[in-house]
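What you see is the complex with one protein chain gone and the rest in place.
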Amino acid sequence: MILSAARRRLQSRAFADERAPEMIASRSFWADAGRRFLNNRMAVFSVGMLSLLILFSIFGNLFSRWSFEEIDWNVLGRIKEDGGPSLENGHWFGVDELGRDLYARVVQGTRTSLLVGFIAGPVSVMLGAMLGALAGYYGGRLDRTVLAAYTIWLAIPYIIFFVVWQAFFGRSMSQMILVIILVNWTAGLLIVRGQVMMLKNREFVDAARMLGMSDFKIIFRHLAPNVLWVVVIYTSIVIPEVIMMESLVSFLGVGIQEPNTSIGALLSQGASTMTFGTLWQLGFPAAIFVIAQVSLFYIGDGLRDALDPKER
Amino acid sequence: MFNYTLRRLLMVLPTLLILVIFAFYLMRLAPGGPFTSERPLPPAVMANVLERYGMDEPLHVQLWTYVSNILCCFDFGPSFSQKDRTVNDVIAQGFPVTLTYGFWSAVFVLVLGIPLGIIAALRHNGFWDYTMTGLAIFSQIFPNFVLAPLLVLLFTLSWGLLPGGGWNGGQWEYVVMPAIALGTSYMASVARLTRGSMLEVLNSPYIRTARAKGLPERTIIIRHALKPALLPTLTYMGPVFVYMITGSVFVDVFFSTGGIGQDFINGAYSRDYAILLGLAILYAVLTFALTLMVDLLYAWIDPKVRAGLS
Partner (left out) sequence: MQRRSFFVAALATTFLTTPAFAADVPAGVTLAEDQSFTYRILDEFSSFDPQIVEDTYGSDIVRDLFEGLYNQDADGNIVPGVALSHEASADNLTYTFTLRDNAVWSDGTPVTAGDFVYAWQRAVDPELASPYAWYMELMAIENGAAIVAGEMEPSELGVSAPDDRTLVVNLSKPLPYFTKMVTHATTFPSPKWVIEEHGAQWTRPENMVSNGAFVLEEHVPKERSVRVRNENYWDNENTVLEKVTTLVIGDDAQGLTRWRAGEVDMTDIPAGQYPALAEEFPDEAFALPRLCNYYFNFNLASGPEAFQDVRVRQALALAVDREVIVERVLQGGQFPAFNFTPAATADFEMPDIEMASMTQAERDEKARELLAEAGYGEGGEPLSFKYLYNTNEAHQQVAIVATQMWKQKLGIDVTLENQEWKVFLETRSAQNYDMARGAWCGDYNEASTFLDLLTTESGYNDAKFSNARVDELMAEAKSSSDPQPLYTEVEQIVAAEMPVIPIYHYSTNVMLSDAIQGWPMNNVEQNWYSKDLYRVAD
């Protein structure tokens, strides 16, 4: 009795009218989102900054007088005194502890870190979000299985995981990106699952279901836009984490190999000597990291606003 | 609700079992063992050492012994690297340490991060929003390995206010810097998530309806917006809290707190299988508890979720 009454209500004209705005929003969604994003000045500016950073990492070498691996024997051993930034000897950013040109190394490191961060970060979050959405939507046994896998995965000693990986598959950039994704796929899972759990019982989802939409369509057309804000913010949190994780992975022998470097490696080297009077070794890599982070923050924020299905 | 909780709890043991089996074999795949050293042990000595730790048995027998010792006597075995101690000793001594500074760190994160996020959302694109953004970025670009030396330089070396490290049974002056160093970047993430979800909630139809009804803003925020807006943040904090109370290797090493955070890493480097397995189990149990708590929180706050779960 009650059930059929509910169904009658859900199929009524009045209900469809009432819910229409939410559903329409999700239809003409992407075009609107693009327009809204372009109206956000900070976000557009940040996209510009990030593009500059990418250009820097690709073409920065053209302005370098040194290669990223050659040692300047003239300053080796006198880093603190003679190794600072200088226009004279062509070390724009100074040199590292071994007298290698920091500018060239920062350019090279930025390339590595952007590649790792911008591939491994978003992909991990996407994976986690997808699984989280499915678990939250279907609940029950699937949910419990995903949660069990999640728990196990968080508890696995990941250093051992990297070491085993290195022993079996060796070292390369793509191996590194792959293991980082494998370790991070849990990122965002729980939070998306929670959002979906709340949203799936909202009226507009019920309505879609009653209209005979497939689960797949419901998840991607109606639920996804409503959790995108989480995914976007989470991605901008995970990218810097991944950039730092890269230096650990490389340390364990999976990732890049000296003389190649990365922002994470440069940062930790710089930090280890920060109390010894060679602050430029921390400052320049940190500046790059800041630019990347600030840009990500505003892009993430702009995307969040733009993708909000309730914005008009 | 009771059924739901029960079903989740029933998953604990099978999950732990799978974890133990998986982690056990994974560790044995890693090159080098607990007794691999720069100076290779002569074969006869190595044989004795392996026998003493039961490592001369086939792997599945070792696994069985390990699991049955836990089930029978809650015995997680001896540590390979800290030779005078068992895994139980190591956790009993180090976990209270990380629990203490991790807890205070979490308090620091929530007490600062949530209000920052809320204020920023309420003043969207206003002065406070930009201040919060600045603070959040500031604390995220100071990874703990930069922040911790800075804290010590200021509080210990320059001002002489706090001891540079140690634990001393957990007196407050030994807890302050570890808690801040550990929490700062999470505080930034919490502020960002709270801001995002607050904006989301404030834009939702039912808050608009409430506004249209002319309810005072304060009532709207406290009565209607706050609870749902905090859910994503608390979900985020669940696993982060587990991470915090099990400590971070950096904080443990840098501040010499003696916590178990460093054992996750040192155990891996020294191939201390027993420590690693013990910690993995501890971590899994805590994760289980926290995720369940977060789910119950959802059910408590949102009646529809409650209905969905039952």
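Every chain is named by a letter (A and B) in the order it is written, and numbering of its residues begins at 1.
In this section, a residue touches a chain if its C-beta (ideal position, glycine included) is under 8 Å from a C-beta of that chain, and two chains touch if they have at least 3 such contacts.
Computed from a predicted model, the values in this text were never measured in an experiment.
Here is the thing to keep in mind: the chain we left out touches A, B in the whole complex.
Screening B:6, B:44 or B:212 against the full complex identifies B:44 as the residue touching the chain left out. Note on the undisplayed chain: of the listed residues A:126, A:167, A:182 or A:279, the one touching it is A:167. Across B:149, B:205 or B:308, the single residue that touches the chain missing here is B:149.
Checked against the full complex, the candidates B:143, B:258 or B:278 give a single residue touching the omitted chain, namely B:258. Not every partner is drawn; the one left out touches chain A at residues 69-71, 73, 76-78, 80, 97-98, 163, 166-167, 171, 251-253, 257-259, 269, 272-277.
Not every partner is drawn; the one left out touches chain B at residues 30-33, 35-42, 44-45, 47-49, 51-52, 78, 81-85, 90, 93-94, 148-149, 152-153, 156-157, 160, 163-167, 252-259, 262, 266, 269-271.
Heads up, the rule we're going with is that only the chains that are shown with their structure count from here on.
Rounded to a whole number, the gap between the C-alpha centres of chain A and chain B is 21 angstrom.
For chain B in complex with chain A, the residues that touch the partner chain are 7-8, 11, 14-15, 18-19, 22-23, 26-27, 29-31, 133, 136-137, 140-141, 143, 145-146, 149, 153, 189, 192-193, 196-197, 199-200, 203-205, 228, 231-232, 235-236, 238-239, 242, 264-265, 267-269, 276, 279-281, 283-284, 287-288, 291, 294-295, 298, 302, 304-305, 307-309. Chain A meets chain B in the complex at residues 22, 139, 144, 147-148, 150-152, 154-157, 159-161, 163-164, 167-168, 186, 190-191, 194-195, 197-198, 200-202, 229-230, 233-234, 236-237, 240, 244, 267-268, 271-272, 274-275, 282, 286, 289-290, 293-294, 297, 304-305, 308, 310-311.
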